[in-house]
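I have placed the structure first, in the form of structure tokens, so that the comments after it can refer back to it.
Only a single protein chain was left out; the remaining protein chains are all shown in position.
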Amino acid sequence: MMYPYVLLIPLIPLAVFLLLGLFNQKIKPEVSGYIGVGGLLISTILAAITAFEYFITTGKVDGAYEPYVFKTVWMHFSETLHIDMGYLLDPISVMMLIVVSVVSLMVHIYSRGYMKGDQGYTKFFAFLSLFSFSMYGLVLATNLFQIYIFWELVGVSSYLLIGYYYTKESAVAAAKKAFIVTRFADLGFLIGILIIGYYTGTYDFEMLTDPEGSAILSWATTSFMGLSVLTWGLILIFIGGAGKSAMFPLHIWLPDAMEGPTPVSALIHAATMVVAGIYLVARLFPMYYFVEDGFALQVVAYVGAFSALFAALIAITQNDIKRVLAYSTMSQLGYMMLGLGVSGYEGAEGLGYMASMFHLFTHAMFKALLFLCAGSVIHAVHSNYLKDMGSLRKYMPVTHITFLVAALAISGIPPFSGFFSKDEILVAAFEQNKLIYVVGVVVAALTAFYMFRIYFGIFWGKTPGYEKTPHESPTSMTVPLIILALLSAGAGFIPFSEYVTADRMGFEAHLNYPLALIASAVGIIGIAAAWIFYKKENPLPDRMANSLGKLYIWTYHKFYIDEIYLFVTKKILFKRISGPFAKFDKKYVDGTMVGIGNSTVSTSEKIKGIQSGKVQDYALAFIAGAVILGILFIYLWK
Amino acid sequence: MIPGVSIYELLTVTSLLFFIGVYGFVTRKNLISILISVELILNAAVINFVVINKYLYPDMLQGAVFGIFIIAVAAAETALAVAIIINLYRQISSVEVEEIETMKH
Partner (left out) sequence: MEKIIFYILAAIMVIFAIASVTSRKMLRSVVYLLFVLCGVAGIYFLIDYNFLAAIQLTIYAGGIIVLIIFSVLLVHHIEMQLELAKPSRQLLAALACLLGLGLFLTTIYLHPFEVVDNTNTISTAEIGTLLLSYTDGGFILPFEVISVLLLAAMVGAIVIAKGKKLSTNNQSTS
């Protein structure tokens, strides 16, 4: 075993979860906060050591990062088909370890301030630890089944945390919605796993993703409805990933999930869990790329591009800052999917893959930062809505600066981290597919616009009559903000293409100056537009909204996707299909059962006289029976 | 064996006795009467043992010995039954089966 301590990374949060969960009532809130943070700190340090060893000292063999696998057979089916448990270290899993650890640690620290005085303080930390454990497990999974198990576990912890304020009806509804929608998508995932397992005979990532391996080379042997079965399997798996990563049309749970506490949104619904879908596609990337000449990858690219544009449009019109951030997350996730979709495999052709992972990394930092800033703002003004905010830069300088850094990063302004990752995605898209490139550029502009819309809305503009003067958040909350701001600003300079690439070989990435110029130019245009519209209060936005008419109303109502879902489920599924079934069930199936029960009762009422409890009655019955049996068997039965 | 009397006649008599005993056991409502019926049944069985021993296996004694055992067991049973009946009578002043049903509850 080369990295023995890796096992501890997920197990420590699990231990913390069990400790806090079992002794919920016994542990004082402050202590539980320290336990949670301490546990995660150890995990983070171990993750950092792992990353250092893997990337810098031992991982590289002959110029390529060899995956390191430690596993034991858990369920044995046949020689080739068995389910293992273990951990897999390769560039993306180690990178994800860092992302999860850093963001989770920051959120833990931040939560100590944010959740102070909350009733379920210990419970909250227990759930956070459970989530961290599941996420680590997901990242380190060695095969499809292991990833599926942890996939569901993160779903559960997400459900628990969204519904954390379980006395609030909307939170409960949002939790259920998130769970059901992702669960629904996971059905596709599960079927995909089974298809792939059946046709390739393995669940193991190493064997599945080997470009020369039998799993990939066998794709043409069986086909179904014009496509290879493996393509169908991959598309189904992508549906699972789309559910978790809030791709259109399975995105509807993400905005509602903002009912959860803000640190949860930062951790789960911005930085870690929602990128699980991206991670899954990246994990199986060679399959996506080689099977059927990348048909499934095309699907990924278009779904990603559409989601990115779609969510960016909606984000412009929303007034709840957390919802804006949620749609922004969805848009950026679409960006990452798009990046994967336009990637090649070997060497510098794998630019999209590398850029997507890079964007995942930087996005985790600046989006978590944005959410935490939003949390800080909400903490101060006790409202989620833009109309209740304004001019906060005077009261909350730290939050202001860090938010600005994050907003610049997401808008792709050099030299902040978002610029580098986004630029590389655009370069990859430009080389592969011009349509997707145009979408990417538009989205970049829109991103800058809506981000600065809320930035100006929160920190500049009018001063609403605050009941209490807002004040800066406590140190426990501002420290994570500052750390994340530094990371968001500086992460772009990491030579990512050296470490994380599709074929694990590493290459030198160069800035493509004309494209980079366009990308940052549209970012600046977006910011400028937002400056004109929202810096000071003026009638421009309203006029703009009016002139756009229908389009504005449609985007404001999120293109009525929720309504469509409601219509389909309530009016068609429930009323037309489930209703009659329920009626049939109640009337006939239930009726039969109740009838059987009733007739049993009435029959027993009638025949209970036989059980008189008198020995003589029994003796009579016994003798009569014996005589009758004697006659039957001796004389009649011949 | 009895000169002029076949085993069939003897077995007929014992069958009659047996079923008279059964009839009494089922219909009587008094513990002592039931005890009497049981004695009838037992006696029918003992006669069968003895008669079959005598008529079919005259050189053996098993039938007679079993008769003695059955008589001994019957004696023990009667003694116990009488003890129970007396005790019961002290408790509820009755030996009718119907009244003893209170014990069920």
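Structure notes:
Think of it as A and B in the order they're written, each chain with its own count starting at 1.
To be clear about the criterion, a residue touches a chain if its C-beta (ideal position, glycine included) is under 8 Å from a C-beta of that chain, and two chains touch if they have at least 3 such contacts.
Note that this is a predicted model, so its numbers are computed, not measured.
Every shown chain touched by the omitted chain in the complete complex is listed here: A, B. Panel shows chain A; residues 620, 623-624, 626-628, 630-631, 634-635 of it touch the chain omitted from the view.
In the full complex, chain B touches the omitted chain through residues 1-13, 15-24, 26-30, 32-33, 35-37, 39-40, 43, 46-47, 50-51, 54-59, 61-62, 64-65, 67-69, 71-80, 82-87, 89-91, 95-96.
The rule we apply is simple: only the chains that are shown with their structure count from here on.
Chain A and chain B have centres, each the mean of its CA atoms, that are 86 Å apart. On chain B, the positions that touch chain A within their shared complex are 22, 25-26, 34, 97, 101, 104. Residues of chain A that touch chain B in their complex: 613-614, 616, 619-620, 623.
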